[in-house]
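As you look at this complex, bear in mind that one protein chain is not there, while each of the others sits in place.
The chains carry the letters A and B, assigned in the order they are written, with residues numbered from 1 in each.
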Amino acid sequence: MQADIFTRRRNGGLLFFTLLTVLTTGSIVITRYDVLKGFTSIFRAFAWGAANFYPDAGAMTKLPDILLKLKETVLMSVASTTVAAIFAMFLALAGSSTTGLCSLSGIITRGVASIFRNIPLVAWAMVLMLAFSQSELTGYLALFFGSLGFLTRAFIETIDEVSNKPVEALQATGASYFQVVFQAVLPAGMPQLSSWLLFMVDTNIRDATLVGLLTGTGIGFSFDLYYKSMNFHAASLVVILIVITVIVVEMISNYVRRVIM
Amino acid sequence: MIKFEEPIDIWGQISPEHGYTVHGAAGALPFKPLNRQALAMRIFLLVISLLTIYALLTIDYRSVDVAKAAADTLNNLKIIFLQPDTHRLSLRDAFYEVVITMGLAFLTTLFGGVIAFFLGLLGARNLAPKQVTNIVKGFVAFIRAVPTILWVLIFAVAAGLGSAAAVIGMTFHSVSYLTKAYAESFEELDRSVIEALSASGANWWQIVFQAVIPSAATSILSWTFLRYEINFANAVAMGAAAGAAGIGFDLFMAGGYYFDLREVGLITYIILAFAMALEAVATGLKGRIRQNPR
Partner (left out) sequence: MALLELKNVTKYYAGPTPALAGVSFTVKEGEFVSVIGPSGAGKSTLLRCINRMIEVTGGEILFGDLAVSKLKRRDLRKLRTGIGMIFQHYNLVDRLTVIENVLHGRLGYKSTLAGVLGLYSREEKMQAFNIIKILGLGEQVYQRCDQLSGGQKQRVGIARALVQNPKMILCDEPIASLDPNASKIIMDYLKKIANGMGITLICNLHQVNVALAYSDRIIGINKGKVVYDGPPGKLTADLTSEIYGTESGELIVDWGERYAS
């Protein structure tokens, strides 16, 4: 009986590693991934980075331009997140099982949120580019649509988790729908909801780089410009500033979370 | 033991008709102390609203006819979602490209998982000294701060645009995410179990392989799959933005180069189908693990 368990464990392990090997080989073949080149490029990249990827005096002259784009990008991330959060809040109230109007509205909202969440950011960027071209609005809207699905889902989960008991109590006192929302759902869920909002701002600053690259806006555009013109000193300055911004925003987020929780 | 602070006979004086008045207490609502959390919350909401308003006011609206662009976008979305069609890309090709994207995501997750496994051991508070866990945490935070696309592009300089740069570049964020998740899974094993094993003479690696890994296996696998879901989305994005192979590149070409909305629609639907299938599995797995590392 005991031998049995050990054999089963071993067979299970064997099966797992066989499967892993097959999938790995398959992936390497199908993606034409050059294993040797992949691994050697790591060291080459570091060597190259040490030799070329640092800001020099010439790059510093670009600093004012880059900072302007950075400010634009941060504001874009904050604003698109906040606006998406407002819309997501309405959707989440309709979709939550505690505050929803009926079970149908819950199913529909969750479905819509899931679709929005899974449409790639790239697709939004491409579509918006066509009509809005290289304007700031393209970036705003791409981030807005990208955040909307994620926030709706996160908000629904938060509302369900945090407020179904107080909601029951307030309904029992004869409170109206909006009274319940403002007196129970929001006070109980606010810290958690804000935490998601901060998380999304953080994510959006990083995604804004991607969207910027694709649509020619914000900090992503700056990077692309220097990168494509092989001005790697300036490009490295952009990366350093993004790193600093993301870490600072994360520190602020953590501080705010600590205080309001 | 909690005591009654008012004499019981007070109950005789209160009734709905008398409005619950208690003698001697009229007009004596105590001073309300400052509520730090509520104040912080208000300041936070105020600041973020002001930032948003400022941002929305300073957008350059003149460079584009907003109403027309919005109408166009709506029209484009209608074409994309209602009339998807194949032109350059046959349905079979499209599926093949999705498989390539999934392959990229798989390799990324695998490499990320292997590296994160060791880093996770060093980052778990019950397995490594505090200085080491702090170094691991700092390293992970730095990796996370550089957007994935920039990692990919930086590696593309050395390795050339293509799957090698995409996989290595995307591996960085997978390492950071999974290190945190694995370390937390390892930490769920009670210190006393580790103590018991080391008391019996087991060394560190024996403890890791005989106690830590078996008890964390389920959540490790779940986290890895959740990361796979994210990597799939990332691989689509990298295909578009960094010229890595796969469906993302086709999406970029269809949307940004050929302006072929019907094909954008088809590709979007295919990606959506795969992504939602992955999401469904991931949602099922989420119940098996505790919390979300951010």
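Keep in mind that, in the parts below, a residue touches a chain if its C-beta (ideal position, glycine included) is under 8 Å from a C-beta of that chain, and two chains touch if they have at least 3 such contacts.
On a predicted model such as this, the values are computed, not experimentally measured, just so you know.
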Not-displayed chain touches, in the whole complex, chains A, B
Sole touch to the unshown chain from A:R9, A:R32, A:K165 or A:K228: residue A:K165
Filtering A:N52, A:Q134, A:Q183 or A:N231 for touch with the omitted chain leaves A:Q183
Contact with the hidden chain, among A:A175, A:L225 or A:I252, goes to A:A175
Those residues of chain A that touch the unshown chain are 163, 165-166, 168-176, 178-179, 181-184, 187-188, 190-191
Listed in rising order, the chain B residues that touch the chain left out are 1-6, 8, 10-12, 14-16, 19-22, 25-27, 29-30, 32-33, 35, 37
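The definition used in the following text is that only the chains that are shown with their structure count from here on.
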Chain A and chain B have mean C-alpha positions lying a whole-number Å distance apart equal to 6
In their shared complex, chain B is touched by residues of chain A numbered 20, 23-24, 26-28, 30-34, 37-38, 41-42, 44-45, 48-49, 53, 75-76, 78-79, 82-83, 114-115, 117-123, 126-133, 135-137, 140-141, 190-191, 194, 197, 199, 206-207, 209-210, 213-214, 220, 223, 227, 232, 239, 242-243, 246-247, 250, 256, 259-261
Within their complex, chain B touches chain A through residues 36-37, 40-41, 44-45, 48-49, 51-52, 54-56, 58-61, 63-64, 66, 68-70, 72-73, 76-77, 80, 99-100, 102-104, 106-107, 110, 141-142, 144-150, 153-155, 157-159, 162-165, 167-168, 233, 236-237, 240-241, 245-246, 248, 251-252, 254-256, 259, 261, 264, 267-268, 271-272, 275-276, 279, 294
